[in-house]
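Read the structure below first, then the notes.
Heads up, one of the protein chains got dropped from this complex, but the rest are sitting where they should.
Presenting chain A:
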């Protein structure tokens, strides 16, 4: 049996599941982090028995698990407690329940990893962007120089230097679709740092991440699964709209994404980096400058590989499906 942890509406999950069904008779149970289920679970003696709505399974039956998206998938196990008229106690109790939940979650992941082949990173966490950059540097991968500061004067000096800089979130950035009320989307992108960025800013601001802007020849989106790499080059420099961050799509003339052959040496270093970060799948974002120098920007353990797979005909969904059914008995 194959366990798939995801979120509802993720197109890649659907595609991979289609491939699993097409290639194998394996039973698949999909659990979405954003859905409410009727959950029954018992952990005992190195095994667990879980019932999610009508699907019941034991760990012993699970051959592979894919942690595609989400953190912990059994919501609402701990009912909220309110102590009437005692806000401090209420707060304390809810924090305690949260710790209970986390302990259970970690144990669940531990047992899962011990007993079956798990694809994806534990509790959907993104590795710390700054730590990733440090690791990359240690492994001999170039990174655009970065700094973090809460001083206006620091930002000012970068903005005035003759090298360009960009600023972006240190963690995940905002990607929110408010569908309930206004049906508005909010996104943060990588923005160029210029004098206008500092208007109305006091001498101290929130600690902000700055990175030197690299004049790129093209950008690379690199999917990896174990030691297999699939890379696509994205040409976006021609287009002012997408110059800094290619997620700002230009709909009339979408950027081209074409297959790219990674140099062996880069592939090797990325493999080492993935191992250090304890990731067996994910995507790397890199850029290549005019002189052919490769720079690592970031790693995303749960990135969207759908467009890369489709445009470059890389059958990534099929690769993942094959990896997941490989342990079926």
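The definition used in the following text is that contacts are C-beta pairs under 8 Å (C-beta built on N, C-alpha and C of every residue); 3 or more make two chains touch, one makes a residue touch a chain; residues count from 1.
The definition used in the following text is that contacts and distances are computed from a predicted model.
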Task: Could you tell me which of "Grasp-with-spasm system SPASM domain peptide maturase", "Hydrogenase maturation factor HoxQ", "ABC transporter ATP-binding protein" or "Sarcosine oxidase subunit delta" is the UniProt name of the chain missing from the displayed complex?
output: "Grasp-with-spasm system SPASM domain peptide maturase"
Query: Among the options A:285, A:310 or A:328, which residue touches the chain absent from this view?
result: A:310
- prompt: Thinking of the whole complex, not just what is shown, which of A:76, A:194 or A:259 touches the missing chain?
  reply: A:259
Statement: For chain A, residues touching the missing partner are 15, 18-19, 21-23, 179, 182-184, 233, 235, 238, 253-261, 310-315, 317-318, 321
